[in-house]
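Structure provided below as structure tokens; questions to follow.
All protein chains of the complex are present and in place, except for one that has been dropped.
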Amino acid sequence: MRRFSLTSLLSESLTGHEGWGRQWRDPQPKASYDVVIVGGGGHGLATAYYLATVHGITNVAVLEKGWIGGGNTGRNTTIIRSNYLYDESAALYEHALKLWEGLSQELNYNVMFSQRGVLMLAHNLHDVQSFKRHVYANRLNGIDNEWLSKEACKAFCPPLEISGRLRYPVLGGALQRRAGTARHDAVAWGYARGADARGVDIIQNCEVTGIRRDASGAAVGVETSRGFIGAGRVGVVAAGHTTTVMAMAGVRMPLESYPLQALVSEPVKPVFPCVVMSNAVHAYISQSDKGELVIGAGTDQYTSYSQQGGLHITTHTLDAICELFPRFTRMRMLRSWGGIVDVTPDRSPIIGKTPVPNLFVNCGWGTGGFKATPGSGHVFAHTLATGDPHAVNAPFTLDRFRTGRLIDEAAAAAVAH
Amino acid sequence: MAQQFRLSRGGRIDRSRPIAFAFNGRTVQGFQGDTVASALLANGIHLAGRSFKYHRPRGILSHGPDEPSALLSVDRGPGRIDPNNRASVVEAYEGLKTRSQNHWPSLAFDVGAVNDLLSPVFVAGFYYKTFMWPRTFWDRVYEPVIRAAAGLGKAPEEPDPDRYANRHAHCDVLVVGAGPAGLAAALAAAKTGKRVILADEGAEPGGSLLHDLTSEIDGRPAAEWLRATLAELDGRENVILLPRTTAFGYCNHNHVALTERVTDHLPTGASQAPRERLWQVRAGEVVLAGGSHERPLVFADNDRPGILLAESVRVFVNRYGVLPGRRIVFATSGASAYTAALDAKAAGAEVTLVDLRLEPDCGSGPARLRAAGIPVLTGHTVVGSKGRKRVTGLLVAPIGSDGRCGGRRLLPCDCVGMSGGWTPAVHLFSQSRGKLVYDAERDAFVPGSSAQAERSAGAAKGTYDLAACLNEGDAAGAEAAGSLERRAFTATSTPTGFQPVRIMPTDANPAKVRAFVDFQNDVTAKDIKLAVREGFQSIEHVKRYTTTGMATDQGKTSNMNALGIVAGQLDKTLPGVGTTTFRPPYTPVTFGTLVGPARHALFDPIRTTPIHDWAESHGALFENVALWRRAWYFPKPGEDLHAAVARECKAVREGVGIFDASTLGKIEIVGPDAAEFMNRVYINPWAKLEPGRCRYGLMLKEDGYILDDGVVARVSPECFHVTTTTGGAARVLAHMEDYLQTEWPDLQVFLTSTTEQWAVIALQGPKARAVIEPLVDGIDLSPEAFPHMAMRSGTICGVPTRLFRVSFTGELGFEINVPSDNALAVWETVMEAGRPYGITPYGTETMHVLRAEKGYIIVGQETDGTVTPDDVGLASMIAKAKKDFVGKRSLARPDVVAAGRKQLVGLVTDDPKLVLDEGAQVVADPDQPIPMRMLGHVTSSYWSANCNRSIALALVANGRELVGRTLHVTTPDGFAAARVAEPVFFDPKGERINA
């Protein structure tokens, strides 16, 4: 792997950048691998990377039916935070946040992780109570999160309107300063480049069409649009398409796939210094390095694989944005798009074993998977390498829906992820 | 000299109405009908902005919405300043102020242009390769610098004084685009009598006909046909013609979103109309006739000010009466530029045309031009341009039969019109999820199979000949309207066809040449090649890595060129590389349009009770609960929340308080199977509840967690009066209806929401009975006749009432249900009757404190969607005899019955003055290392004036076993010790309630 640095960049600039090679290869699939990962999004690529770097397992293929990072990795609003309520979630997302903090250096790829702070607004007394519950729980879990008065919210985010004219006035907010955003595409590319350099085959335009099982019922490989590929273990990391892939092995999932929309404005000079989330009015906003306001909308109410949602979802989101930030009515929406998010009954992910031997699954991240990318890949790699979950993902079993040990952050706090 | 490039005649501007506006502080003269771009060009101003990354001088490229370069900040008065307006679509008016963007200190001298010198380093994706060390520098140094350099204009800084409107409309046929195809379609559809909406993004409908001086339609000049057609459409009652209206989003099931720019073309204050209007049209059929976009040519330094698209030169000449230059070189690989050259020549410019195609491939064009005195160089490529802030010459070279460039030649000029062919505007078609197919002959993606009830016509479909466009439009309009009638237009034939070219052949080292593909984002051909070299092969990857096509024009000018370059590098066909999916909006749309009036009071409905105005006039402060405004507390002068609530709390326990409980959800459940239905949706038993008696009911979701609670009265054997929480009313009714209709359709039960019918006045306290006794008729209020948890019908103040003897305070209490219309009168009468007893109005805060003193839960506060009846100590309410009810089975799941669940307890702080924070966490050992083991959290916490100390409720793991133990609760700066107690702090025996 050619190291990226200012020096290498300057030296290439003298020769027209002709010396840069591929950031990852375009290999033909081999007949079999120790581990086959189905899904070339951030989570799948991170899994491959950590299999190679942490566990020394490099005979790995990542199969992607389109282009890597083309699903929810490249379609989300890149919010990263770890101030979750329950110990299980807090541990998982904090595990990820710690990895984010050194990720550009680890990957030698600038993923532009920007610790701009995520401010979550409280609009009613119930929100206040709920946010304080988070702040206190986070403190005891060693996670930064602080309560801000509404005036302090305004000081932290000057475009915010805190007057009583709002339909739901801002009463205060919870701020995680270590939280922030990152450049989503770069995360996929950085992991791909790092995994590839260690021998992982990243195979694009390769759709999995079946999961082959032996007489004992164990998974032994996958049928693909490019032929059968044998596998010691198969890890499915297919987000919105998980139900379809798992059904190939006869496993029925507690998942539903919903459209989730997002949009950006035209680029403007720096105007928005942080990330603001308001679950009560459904507004999620930050400004990208390029200058676009990045705005997340809600899910539609019906399941769909169309990557397209209703206009009323978008308008409702912008209602909330302009309610909180009145100066933005003259900004313009430049581009909007949709993703397919897989949602579990408790809106927490499933990471671990399945009833089928040698078949593992990492799914159900709903609307909040991007923030977990490094942590998700790290613990799923552990699970695939050892056959058992890492302590961090141990609670996130498929079995919890049978036993009733749900991890329902949203029910606990009316907090969308 | 003002307007030195304005032609002495011609154009559609109104020369009788001169206007002046400001550009960077300088006054620019123009005429009504000018865009800012046309007026700037009329005054010889080409330099209009600086590019995003390299800060290169940029001019006006286009005449339409595809303009990538000339982006201006427009100032329409205080609060009306916004960035990134395309000069080519902003209509100029007297007094308008405009500024160029992205430069410092000035447009002419921009320090940021140093980036241009560093361009060898600042290639595609360079930022992914550096800025990583030292680690802390990203947040502190690199990113702030990058951000300051990025962005284009400045965001508005003040609240927007303008209004925005929203309109829903239905029509049989929606026609998008009022060029020849769209007009013909609208005519055909309108004739059938069907309801037609014709929307066009331009200030004036007509499309290409607005700048076509030479064509004839059905024997008449095009402009005359246009006038007649518009008059006909305008005269029809079944046609809505919307100029300045862009169809920007094609959603599911023929739901099309349009934005109408209502007043931006008028001086500020000239109209009281809203600034913009969102039209949400549900159309039976849609005709897409949005035209096409011209492609620039990709050659070295193709971005200098003065280099325009060829058709745009023609538009400025013919429609606006402006010569963009006196010596114009047209560079083309297709036929349409020949028409532009002829028109420019006719307007008086000195014109040369350079065509990449070899002479035999050029048809009759060269001969026609030469006959008009225009030199034509066929078989010539463009290898560069000269000039800095304005083009001064174009470097061309012949291409030999071996494909190699011959000797360079400089064609001096002050303007270039370039044309690399045409790209149909298939955006809306693609948004509708129709399938695009690549048409090799037209070198374009054109509409293939439809996914919705729509059809394309004209240039949007790759049809460029005028007569063909008209006929296609006519057929599309007729077909959409279900008519079999067709007409045949005759029109002057249009020169069409072009040779696709991705990068103009050059004799220079391609690695040194900077030929721009995306003008705004400064993406060059070699950037795209670099991306491909680095393994980015999907067009989506290339877009994201290089940012080509991601600018405010969303790739209208650049996408096909970028795609072609990628395909060329990979030696693939265009469809082999794929096209990008087009996403809404077609052109940028203001947030205001999408929001409309939905702000502040109109953001969400505000629900108020009949007592609301009384409470407001008596000084109440309010809190939002779901959609409701509820009186929170009633401070007297000088009182804060704490003092007011302490007073209210004491008043209730010592005398009598009055509380507006009208927001409680109410559902009337009626029918022969009402009791059976209740049995199935509540955990309690209902069969034996006698009419006239009440019961506190608890209901679960099917997952076993508490959904809602409330007192239920049995009015008669077949009628229950159910109450729900304020926030849960709609949810509970929906939950009940769902089960009733879909699981138990055999049950004879009707559910009716009566929340708004009954207002509820709660009268609580030892004096409550005395207050209402004189007002009530037909009900014996004595404790024996009317015990706690009973309901009676009668009258109060002459008004029919369902009088509940219930209490959420632990005191003797009544909840007076009266028809909403009578509620205020009853309230005021009760207040008057209560005056001798010191009756005190109280709000939700006092209600919360009083119920917490008694340990009564509030669903949503003590419960949070993960709490079972046993967790809050209410398992005894479960009817043991019932085989089933909603949620019962889930209560038997292993982790729901497992030990260690959190249970509702009281917490008594060692320091009686300390009021814990709600949400504070509970631990056994405050000195344990982080992460600490948390036992639970405080759900409710108040100062209790009646107990003269703080009180708290908490959910604590195994809490009921810990009663008496001291635990530790987080405070803002540490921990506080608190003893676990039974969750009842006042009148533990419950004697007062039965008084």
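Lettered A and B in written order, each chain numbered from 1.
Definition applied: contacts are C-beta pairs under 8 Å (C-beta built on N, C-alpha and C of every residue); 3 or more make two chains touch, one makes a residue touch a chain.
As a convention for this text, contacts and distances are computed from a predicted model.
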Protein that the absent chain corresponds to, by UniProt name, given "Sarcosine oxidase subunit delta", "ATP-binding cassette domain-containing protein", "Oligopeptide transport system permease protein OppB" or "ABC transporter": "Sarcosine oxidase subunit delta"
Given A:23, A:58, A:78 or A:304, the residue that touches the chain left out of view is A:304
Selected from B:235, B:605, B:638 or B:745 as touching the chain missing from the view: B:745
Where chain B meets the left-out chain, the residues are 251-255, 280, 282, 433, 451, 702-703, 734, 737-738, 741-743, 745, 883-884, 888-890, 892-894
May I ask you to list the residues on chain A that touch the chain which is not drawn? 241, 243-244, 247, 252-257, 301-306, 308, 310-312, 344-345, 401-403
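Assume only the chains that are shown with their structure count from here on.
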Chain centre separation (chain A, chain B; CA means) in Å: 22
Residue numbers on chain B that touch chain A, as the complex places them: 52, 80-84, 120-121, 123, 126-133, 135, 138-139, 143-144, 146-148, 150-160, 162, 164, 249, 251-252, 255, 257, 278, 280, 433, 509, 511-512, 526, 530, 533-538, 540-541, 544-545, 547, 550, 552, 554, 583-585, 588-592, 594-596, 598-601, 603-604, 606, 623-625, 703-705, 860-861, 864-866, 890, 893-896, 917-921, 923, 930-932, 934, 937, 970
Inside the complex, what are the residues of chain A that reach chain B? 4-6, 8-10, 13-14, 16-18, 20-26, 66-67, 70, 74, 87, 91, 102, 104-105, 108-110, 112-116, 123-126, 128-137, 139-142, 165-168, 183, 185-186, 189-190, 204, 265-271, 281, 287, 289-291, 306, 308, 310-311, 314-315, 318-323, 326-337, 345, 400, 402-406, 408, 410-413
